[in-house]
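For this depiction, one protein chain was excluded, whereas all remaining protein chains were kept in their positions.
So, chain A:
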Amino acid sequence: MPQQWMRDHKPDIAVVIFNDHGNSFFLDRVPTFAVGVADSYKPVDEGWGPRAIPDFDGAADLGWHFADRLVERHFDPLICREIEVDHGLQVPMELFCGRPAERWPVKVLPIWVNTIQFPIPTPQRCWDMGVMLREAIESFPGDDRVVIMGTGGLSHQLQGRRAGFLNPAADRDWLATIGPDPDRWRGMNREDYVETFGSEGAELMMWLVMRGAMNREVRTLHTHYHVPASMTGAGCVVMENA
């Protein structure tokens, strides 16, 4: 379904909101939010060598425009001109585009969110960034069509004695209500996310950037859930503005 949706709608740009998993950023510099303005992004070596997929063309103009709008509105990201991307961007792109031999069908605008080192941003702040993202897309000159991929695993925890924690009931609740009733998720705090979805499942709040960029009313076209993918609840929802 996600790939069919891409073929039917032929977007020009994919905005991908994701977290780096200790691959492009080390703990020497931890940006809470980072925006990519590069012309091209290579897959990063995560320890096994870079995955054999094409480089990603960057939507640099939209990236700069977004950075301009963010800072004008007192929202201050790191701006990245040269950086590689990890599986946090690669896997959602493959889910939506398949694995092309030579070229991805869309340019990408990567947005990194720190979900590893505390302080991580609040869910409300993720939502607010989505509101800014919408303003930037709507005020961007031209007629590019944009798809927004809010990413992040559903429930999972990799560390501590609660490792292997999964919460399929909460995952299903999230998938069913992120479209019609996002306010309850936006109103939760960070500890609520960690408690409900696991220490690494707090990534899920990145979906709020995508949801905050959409209309109040959305149509949910597709919902899929699988648990566990390795140690993680995995889900996909396709939504359009109503």
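Note that in this section a contact is a pair of C-beta atoms (placed from the backbone, for glycine too) under 8 Å apart; a residue touches a chain by one contact, two chains touch by 3 or more; residues count from 1.
Simple rule for what comes next: contacts and distances are computed from a predicted model.
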item	value
Hidden chain of the complex, named as in its UniProt record, picked from "Lipoprotein", "TonB-linked SusC/RagA family outer membrane protein", "ABC transporter permease" or "Extradiol ring-cleavage dioxygenase"	"Extradiol ring-cleavage dioxygenase"
Options A:Asn23, A:Thr177 or A:Thr220, residue touching the unrepresented chain	A:Asn23
Full-complex contact with the absent chain, from A:Glu102, A:Glu138, A:Glu191 or A:Glu217	A:Glu191
Chain not shown: contacting residue from A:Ile116, A:Val131 or A:Val218	A:Ile116
For chain A, residues in touch with the removed chain	21-23, 26-27, 44-49, 116-118, 157-166, 191, 194-195, 198-200, 227-228, 230-231
